[in-house]
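For this depiction, one protein chain was excluded, whereas all remaining protein chains were kept in their positions.
Think of it as A, B and C in the order they're written, each chain with its own count starting at 1.
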Amino acid sequence: MPANTPHKPAHRLIGKNYVTPDLVAKVTGRAKYAEDYRAEGMLFAKLVLSPMPHAHVRSIDASEALAMPGVKAILTVDDLPAPADAMTDLGQVIPANKLAERALTSDPVYQGDPILAVCAVDELTCAEAIEKIRISFDRLPHVVDPLVTLRPGGPNARAEGNVWFRPVAASPGPGQPPPPPPAPAVQELKWTDADFADMKEGKLPMGKATDEWTYGDWEAGLKKADLVLDETFVTPNTSHQTLETRTAMAYWQNGKVFIHCSTQSTSQTVPALARWLHMDPNDVVVISEYTGGGFGSKITASIQAIIPALLSKKVNAPVMMRVSREEEHFIGKARPSIHGRLKVGFTKDGRITAVDMFVICDSGPYDPQGDANQAGRQLSLMYQPPAMRWRGLSVLTNTPPRVSQSQPGGFQGIVLMEPVLSKAARKLGLDQVAIHRINAPEGKALIGPPVGGKRQYVTSAFVRDALDRGKELFRWDERKMQAKRSGTKARGIGVATSCFVGGSVGFDGLLVIKPDGKMYVQTGIGNLGTESVSDCHRVAAEMLGVPWEKVEITWGHTGRNLPWSCPSGGSQTTHAMTRAAYITATDATQKLQQIAAKDLGGKPEDYEVANERVSRKGGGAGMSLAQAAKRAIELGGIYDGHELPKGINKFTVSSAQALKGQGLLAVARDTMPRDGLTHSYVAGFAEVEVDLETGKYQILDYLAVADVGTIIHPRALGGQILGRSMLGIGHAIGQKWVYDQHYGLAVAKRFHHNKPPTILDAPVKMQWDALDIPDPETPVGARGIGEPPVGAGCCAILNALSDAIGDEVFRRAPVTADTILASLEAGRPMEEGLTAHI
Amino acid sequence: MAIVHDIMPAFELFQPATIQDTLGLLDRNGPDAWVLAGGLDSFDWLKDRIKRPKVVIDLSQVDELRGVREVSGGLEIGAMTTLTEVVRHPVVREKFSILATGAESAASPQIRNQGTLGGNVSQDARCWYYRGGWKCYRAGGNICFADTPTAINREHAILGADRCVAVNPSDSAPALIALEAQFVVRNSRGERVVNAEDYFVGPDIDITRMTILKPGDLLTAIRIPPTWAGAQFYFEKVRDRQVWDFPLLNVASAMVVKDGNIERVRVAVNAAAARPLRLTAVEDAVRGKPRNAATGEMAGKLAVAGAQTLRFNGYKVPLMRNLVKRAIGGVEEAKWA
Amino acid sequence: MGIVEFATSPWGQTVPIHISFFLMWVCAIGGLAFLIVHAIYVQFVAKAEHAGPVPPEVSARVPAKIPRHSLASRLFHWTMAAAMLALLITAFLPKVGYPFAWVTYHWIAGLVLTASIVFHVFHASFWSDFWSIWPDKIDIEDAKRRWLRATGKSAPEPRKFAKYPLENKAYHAIILLAGLSVTLTGVFMMKRVQTPFFTRNPYVFGDMTWGLMYVLHGLAGVGLIALIMAHIYFALRPEKFAITKSMVFGPISREHYLEHHDPERWAPSE
Partner (left out) sequence: MADTNKKMDEAPRGLSRRDLIKGVIAAGSVSSAAYLFRTSLVRAQQPAAGSVERLVTLTVNGQQRRADVMKQETLATTLRYKLGLTGTKLGCDRSECGACTVLIDDVPHYSCSVLTHSVRGKKIVTVEGLASADGKLHPVQQGVIDEQGFQCAFCMSGYLMATVGFLKTNPNPTRAELAHGISGNLCRCQDYDKILNAMMRGAENLRKVS
């Protein structure tokens, strides 16, 4: 629970707890998730997944199945529309990636790749039909370990090769604008046996990389360092394992397809589904009022959501495709693992002089992941090395598709660096907090490699304040004095800092103040439990002086005239959509002022909006919002949405047009300036107790202090901070994949195999706090929080473990009892450091 | 034939009300019959469509199989008594607390509310290859996928392996062995009573079964003699997650100490082999010795003699050594200033 | 119920894993049936063969005892017999409902059998008359003659045997085939269990290859049940008992020699 519940007394709503509009439906079980919908005549679909990690489907014989009573149809890759190009907001065409994932395939590239779907009157019939289908495969070479495919003569995960690379962009013709960056392609890359020599002493081999950037003179930096550490660390592949699987139900009506799916975003899911279905976005309706978790795996639903849609068209009836937990393990996406090796130079007082970073990202069989590069970027921000070289590869393997997971890449970067930092602190005899503090970013801190000759910087950072606040709340210095050993137990404390992108810009807001005096807010933000779907609009209510009880929010159904909102992922929403709410409320305020001026005389700026009224500054004449709304309808034009401003997204335009004439309509796009890239930060503190005779450990205490700008909704913020901290803690204590490399098949497909933490694995005590210092580059001052707690949670635990039992125990996460016990027994790291998926 | 999981195949269901009717049904259906107790192990097999019994005999309605009865200082626990009922039973808590501790460490509250003592001791191996439907020795095939150069086997056996290296995951079994419990097995031809440790079979004897139960057999009750009532007990389970997880290893011991010396003792471990192991060599070695750290050390070393490790389960040797050491010698509690 | 049992491989492919074990009953019963039929045949149908008298000058040259099996070959035979019985017992007793820890005994006996066979092949090839155990032209011809005479047709009288009767030779050929199949596949199978010799690795062959090996091992194995039954049966038959004794003590008697063997084709003590 919050150590102290901070809030801004100046605000009426912002910074205050409240009951979110979706909560009662949730506690009563009335909240409907995709699978909770039923329709007369609804049919069911079931997937058939590839039993092989890499194969070609020679033939499918479904005749016997289709002859069974109750079996309606099967769907294969031949029934899918061709992959469509994507179009950016700027109208830039991104050509379809021929190697990208499709909903179904005849060339499975991982165990679990969906091959076909069967549609029948019920699931039992589906299952019995599937067992009558004969599929003949040509098995192809497979690889599930990124290092194995890089070995000389190692197998490739795909015919095209085993690594992603980006071809050099063609130089623009004279007077031509530079062409869009070329799409990444796959090629074969094998290292030499000499490259692998390092593996003997447990170091990550560093052969040819496909990508590289540098800034500063990193070689000189390492030379002049008082201490240079060369450390290898491996982070785990972890499935998102949202509790709700990506079940979807679809039906057609008057040429439109209605898709009930599990998605993080609402508005943003429409163009995605439209592209997969090769349809006009206006003919796609997304219904998702409640989503059972995403963590990055459902940012715009999932491509398999088109399967029930296509089947429904085929059989002319609603089709429900319930995705089982095991199917979710395969098609549900995962965070890519990173094998990393860092050479880091330190001065005596702990300041980093330079970082030389090498990372291998297991990108899975499909789209290239940005994690490798993002790991370097976020490391460069979090620890501010004056000079740095980053080299990386995105390797293809025959394992389930990867996608962003909370703090994508940033997490891995932090996890590679933190153990090095705390080891350096021990070697240099420095305090862990001190070494974090001296390397922490402040103000407009620099990030990443130069772009156009100049390094970019962030909007703001107050990490030192977070460390100081945490140090005090956690009674760090007191705990440092404690005994480290007693009986068969050892205790240790750890601190870690973490950062990530904290918000984007440029999205729309849309609201209507109606003659009933209520404010009707339309939102395309997804409702996946972050509460931003309602939190962000508190800003508009605050600014327009509307009591929260008089705010009606419409969300979760794109048939209900929603604006173009940001994707609900990557910690963008709070930042992007409080800005959109702010600009929209500003638009409403101006219109109210103009209406008041028209009716009551004077200039618009003579009027102010407060307490459900627009009235002359310093008291006097005014009118209620209800009256103003009525006038807006009479005035028409810009006031009730008959005229819409330029620059708003076409998605928003059609929604606004549908709402015109109902009251005072405010609609605007966030075009406000921002100097720097928005990032958020968390400092995590942990204490652990290790049983030296069993290797088991318990997390006694955990504290996270967040630097996320203005606090909008304390309880939701606390939930995000501690919830995402737990996600990181899960990576520290147990979450993993397990593969048999001979067959290239997963043996761990169940919760009790993959080990998502239970309530009893959570720290005995958890606390959170937030600085509540507004970000100077955004009007409300709020930044996103979903991502940075993850790395802090994981690494505070790892560092506390090293504090308790030393540096010679583990070389990878998760750290489990078997590793600790075996290593303590042998006095050196006993785990297989570099083998994937153990 | 394409593979599909997560849909239970249709089967014929019987819900007999008496043991007699149950035995009749078992006889009539022979190997086609699947006995359903709590169902928490069974439903995995059925939902994965790996096991396809024609007939499922659900014991949920057989009241004779439920409940804890006190008999001559000891207890008779019906096989269908839920783990929660066992854990909460006053006499179990008072006299045989090790059984409560063991049973309570199993799975999760909901599972203990439904899972039965009989089911817990009779559950199948949890080797993830076997459970994944891979046709291994235990599944009637001719290979062990868990003991190969590429196998991931951190949870597998260090003792008593024979081709199959799976372990028995029961948490209540070692406690029952320590308590010198007896298992009552009935079939249409009559009743037989076996010692707890003899209820389980290893792969050397029968590679496809975990227990002595054959088609037609029914475990009806577990008897706990007064022998160890109120003795000094020790139970510890080491697992990855603190709830809903199987043991990496567990140990149970019952001990009577007279003026500092171990007078009588029984100790058992599980998840070290395909059957819960009673450590008779350790028992003989420590009998009459003072209960102290030294005796514990000796017991621990003796316990792991002859252990054979696989690629990833080497840690189980020190783990078993230390757990037995604690069970015999006692634990040194941490004291934090 | 098929002869071979199939399973689904981890990749979802159907592969053979071993024979159906009902085949062991088929062989056992088949073997038994053969004994009974043969016993009846010999008792009631077969006419005693009266070979022509041996010229006295020839018989005079025949010593009282004619060595039939060298010590080496006798030792080999009995070692192999012991190993073979051990193998059959360890293989099939658990299958018929007497479970015990059989695997270690089985592969040890298997090694003994393999070693003894290797020894035998060398010994037979270089130290004893290698060809004496293989059927020759005369054997075939005489077999025809016997058949014709047995079926009441006229044919010249078959000659006496050389060292080994045809049945003996045929049996040797079959059991050699079976023996080589089980031992060869068996040796590979040791890669699949824990032994002091190799690190366990079932992946030296593919699922399909292994499956076929298991089938071959099984077929040869159950085949041996019948073959061994027949072998023991003949060893105990009164008219063959002299030979059985010779497998223990070495020589056969002058009388037996003169009655059954053709000094032209098998000259003793050479």
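Going forward, a residue touches a chain if its C-beta (ideal position, glycine included) is under 8 Å from a C-beta of that chain, and two chains touch if they have at least 3 such contacts.
Just so it is clear, the structure is predicted and the values come from calculations on it, not from any experiment.
S.K.: Where does the absent chain touch, in terms of which shown chains it meets?
M.R.: A, B
S.K.: Would you indicate which residue among B:Arg28, B:Arg264 or B:Lys301 is in contact with the undisplayed chain?
M.R.: B:Arg28
S.K.: Of the residues listed, A:Thr488, A:Gln590 or A:Thr758, which one is in contact with the missing chain?
M.R.: A:Thr758
S.K.: From the list A:Glu40, A:Glu549 or A:Glu634, which touches the chain that is not on show?
M.R.: Missing-chain contact among the listed residues: A:Glu40.
S.K.: For the chain left off this view, which of A:Gly293, A:Gly487, A:Gly506 or A:Gly602 is in contact with it?
M.R.: A:Gly293
S.K.: If the missing chain were put back, which residues of chain A would it touch?
M.R.: Residues 1, 17, 19-20, 23-33, 35-42, 44, 69-70, 120-122, 124-125, 240-244, 251, 253, 258, 260, 287, 289-295, 318, 324-325, 528-531, 556-557, 559, 715-716, 718-720, 722-724, 726-727, 730, 750-752, 756-760, 762, 764, 766 of chain A touch the chain that is not shown.
S.K.: I need the residue numbers on chain B that touch the omitted chain, in ascending order.
M.R.: Contacting residues on chain B, toward the hidden partner: 6, 8-18, 21-22, 24-25, 28-29, 32, 36, 39-40, 43-44, 46-47, 54-58, 60-61, 84, 107-111, 113-114, 242-244.
Just so we're on the same page, only the chains that are shown with their structure count from here on.
S.K.: So which has more C-beta pairs touching, A-B or B-C?
M.R.: Looking at contacts between chains, A-B has the larger number.
S.K.: Compared with chain C, which chain's mean CA position is the farthest off?
M.R.: Checked the centroid distances; the maximum from chain C is A.
S.K.: Approximately how many whole Å separate the CA-defined centres of chain A and chain C?
M.R.: 72
S.K.: Going by the touch rule set out above, which residues of chain C reach two or more other chains?
M.R.: Residues 10, 12, 203 of chain C each touch two or more of the other chains.
S.K.: I need the residues of chain B touching at least two other chains; which ones are they?
M.R.: Residues 2-3, 132, 145, 148-150 of chain B each touch two or more of the other chains.
S.K.: Note which residues of chain B are touching chain A in the complex, please.
M.R.: Where chain B meets chain A, its residues are 1-7, 9-10, 49, 128-129, 132, 145, 148-152, 154, 236, 238, 240-246, 248, 312-316, 318-319, 322-323, 325-326, 331-337.
S.K.: Mind listing the chain B positions that touch chain C in their complex?
M.R.: Contact set of chain B toward chain C: 2-3, 132-135, 139-145, 147-150, 161-163, 204-206, 308.
S.K.: How about chain A: which of its residues touch chain C in the complex?
M.R.: Contact set of chain A toward chain C: 51-52, 137, 139, 740, 742-743, 745.
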